[in-house]
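Every protein chain but one is kept in place in this view of the complex.
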Amino acid sequence: MARLGYVGLGVMGGRMAKRLLDAGHAVTGYNRTPSKADWLREAGMHWADSPRAVAESADVTFSMVTNTAALRAVTGGPDGILAGLEAGKIYVDMSTVSPAVSQELAAQVAEKGAHMLDAPVSGSVETLEKGKLSIMVGGDPDVFEKIKPILLDIGPKATYVGKNGLAVTMKIATNLSLAVQMLAFSEGVLLAEKSGIQREIAVEVLTNSVIASPMVKYRCPFVLNMPEEAWFNVNMMQKDMNLALELARQVDVPMPTTTITNEFLTAARAMGLAEYDFAILFEVLARMSGIQK
Amino acid sequence: MARLGYVGLGVMGGRMAKRLLDAGHAVTGYNRTPSKADWLREAGMHWADSPRAVAESADVTFSMVTNTAALRAVTGGPDGILAGLEAGKIYVDMSTVSPAVSQELAAQVAEKGAHMLDAPVSGSVETLEKGKLSIMVGGDPDVFEKIKPILLDIGPKATYVGKNGLAVTMKIATNLSLAVQMLAFSEGVLLAEKSGIQREIAVEVLTNSVIASPMVKYRCPFVLNMPEEAWFNVNMMQKDMNLALELARQVDVPMPTTTITNEFLTAARAMGLAEYDFAILFEVLARMSGIQK
Amino acid sequence: MARLGYVGLGVMGGRMAKRLLDAGHAVTGYNRTPSKADWLREAGMHWADSPRAVAESADVTFSMVTNTAALRAVTGGPDGILAGLEAGKIYVDMSTVSPAVSQELAAQVAEKGAHMLDAPVSGSVETLEKGKLSIMVGGDPDVFEKIKPILLDIGPKATYVGKNGLAVTMKIATNLSLAVQMLAFSEGVLLAEKSGIQREIAVEVLTNSVIASPMVKYRCPFVLNMPEEAWFNVNMMQKDMNLALELARQVDVPMPTTTITNEFLTAARAMGLAEYDFAILFEVLARMSGIQK
Partner (left out) sequence: MARLGYVGLGVMGGRMAKRLLDAGHAVTGYNRTPSKADWLREAGMHWADSPRAVAESADVTFSMVTNTAALRAVTGGPDGILAGLEAGKIYVDMSTVSPAVSQELAAQVAEKGAHMLDAPVSGSVETLEKGKLSIMVGGDPDVFEKIKPILLDIGPKATYVGKNGLAVTMKIATNLSLAVQMLAFSEGVLLAEKSGIQREIAVEVLTNSVIASPMVKYRCPFVLNMPEEAWFNVNMMQKDMNLALELARQVDVPMPTTTITNEFLTAARAMGLAEYDFAILFEVLARMSGIQK
């Protein structure tokens, strides 16, 4: 068992740290709001007072934060992960950030003689808890092979996709389908509903059909009862869509469904629905169809 | 066990008739090209010389044909199903046709004292053979309850969606997501590929991710090896998209992703790719991305 | 000067008949609602009691009606234009109908030894009154040359575009830009307005810029004061968009901007705005931008 570190113990990161503990690893953790990690300390996790201290204590340090700014906050400065890394150590960032930022960070890690992998995951809290999370990995393939057993303690599938930055690229290329599938699903439900089929029945049929991806199964029932708390809100979804569109313009790939769906996320925000789960796309289309709650 | 009839023993219809035979029912069948039904006769199916003769011999007659014209051919005229129906008999059409045509046919069946249900299926040959086909049913709910056990011999799930015509409506509302999911998937693969990820890896990651619907799992590997023979070709897919868009304009539902995806099916046809499976949408987008085979 | 006939003396047709009278022609006219033609009778137009009587009295008969059904009503039956045509006469339909229907009618006219031209116009009442109407003509080029001087009495430009049906095709190919330009204009105004520019100023700048087509100049000020009475309402505009999309699928031309704009016309109808001029597209986009009147 390895000495592991985990920085960023939120909804996703915390549960991943727990799986690592459950697999028998020694885990040292840090979170900006310490109280959120109490349950992990009770479960045997060591506490460190800074990201740097985590990196110093561990052979392999993981991080999982919400965006580029948060990643810079936990990696840079005198208390950051970079300051705690040294030759031979491994740093695995599981956040979804821009590929360019991830590559830049990998270069800084390499300057210290350490190795970085980008390792974002596909799946939600529910997928994670069911032990079904897929992990994509970018970076040096030998480093990947070395820590692959640890990654498999988090989820059952870890796929090497290419050099640094390509795993977050792959994540972004995956996520665009989340929003597009949601909007297409909404078109189907509203077409059925305005033709005379009950919304409940339309949702049931669709979530049992060939178009029912895990995303559709988990999230599309939200069109019946939109939860107060978002799993992945409009702003977070649009952040990923914007990353996809920006990359696509760099490598010259037209994105017809991504781009039109993104405009409906903009509409969601304009309608004051930004804090809802992105399944609120249904509500946007419902209003455009003349259905008001 | 009931006396059943089946008109239209093609790829899907034939396999459904076989499942009914396997469940112990007496089945009388008819197909325009008789030789295609030889294997069913060997499996115990009775042969009839016309759709009318099928309907005369059976308590419950099923049909499964490719489009509205074919449906009119097997139901109308002196040798058609309508001529063979009488009071109390049940007719179940499993084809995907326009809701208006299905409703019109149901009215003609009712004039004879018989009952019609529209019962299209969600799923492909593969879903069917695995015994996982979902059936949607429109028409009189009592008639549905009466024959539900027979439907469950075809597939594990039969859902009542509403009055006549609404099951084909539900089918159309489902199918639009097939094409949209395929195009969004293609955007993701091409974004990954042109960023430096191997196409094979991108497909593997996506077909194991939260966006992997059964459709994605079955069909998206086609972007690596496009089969010569289509499961569901561009023209058939566009027929369903056009039905969806036509309905949507009648009931006033905007269809942003459906409509833009439909234009790429048009492009596929313009590029001479109409006979391929609609997964060829990938090839259309690849050409727009400057990738020529 | 020729003996002319005009069937359909509404807003556009009546003003065209007036221009023919002003040019010195003898004009016999018919309108379903006779009172609407009183001003033309006062101006010297002869009245006939049926479309047939108009055609019998004239060497060249014009018609201008609102849609396919109205066209069939004035051309077919014992009192219709067809019944009044004979060898050598010329019939010019200026309505916007489907090319297929126009071609079918031309064939019926040819069977009588007469000649038909389709001659829709580009422009509105305002363009017509300013004497700036463009006319597109489909049919036999010799017949076009023969009556060209008469067409030039209506508007300054008459362009031969090809065989029967192609002029209405050209009209439809023109009209799709009306709606697309309107929606793009709306995107520009709302982008300016939500950035802090007054709507009045944005409209003024745009209607004096390089994007200001005559359509933009006439109609875009509607985003400041939407008239009660539509020049060309949402349903009429969508009828033309649907014709364009239908044709495009027949000849395999993808229509990205047309198709997405058409969905916003659907949204307009869903929001109860069908009777407004299609400039109401602005209001649809404003609502999606969170601006409520």
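We call the chains A, B and C, going by the order they appear; numbering starts again at 1 in every chain.
Here, a contact is a pair of C-beta atoms (placed from the backbone, for glycine too) under 8 Å apart; a residue touches a chain by one contact, two chains touch by 3 or more.
All of these numbers come straight from a predicted model, not from anything done at the bench.
Note on the undisplayed chain: of the listed residues C:Met12, C:Val27 or C:Val161, the one touching it is C:Val161. Shown as candidates are C:Val7, C:Val143, C:Ile172 or C:Ala230; the residue that touches the absent chain is C:Ile172. Residue positions on chain B in contact with the hidden chain: 256, 260, 267, 270-272, 284, 287-290, in rising order.
Residues 99, 122-124, 127, 134, 136, 157, 159-163, 166, 169-170, 172-174, 176-178, 180-181, 183-185, 187-192, 194-198, 201-202, 204-206, 208-216, 218, 244, 247-248, 251-258, 260-261, 263-264, 285, 288-290 of chain C touch the missing chain (whole complex, contact as defined above). Residues of chain A in touch with the missing chain: 238, 242, 248-249, 252-256, 259-260, 262-264, 266-267, 269-270.
Just so we're on the same page, only the chains that are shown with their structure count from here on.
Of all residue numbers seen at the chain A-chain B contact, over half occur in both copies; the interface is built from largely matching residues.
Ranked by separation of Cα centres from chain C, the top chain is A. Here the chain at the heart of the shown protein, by mean C-alpha position, is B.
One inter-chain figure worth recording: chain A and chain C are separated by 53 Å, centre to centre, where each centre is the mean of the chain's CA atoms.
In whole angstrom, the spacing between the mean C-alpha positions of chain B and chain C is 41.
Centre-to-centre separation between chain A and chain B, using Cα means, comes to 36 Å.
Looking at chain A, one finds that residues 256, 260, 288-290 touch two or more other chains.
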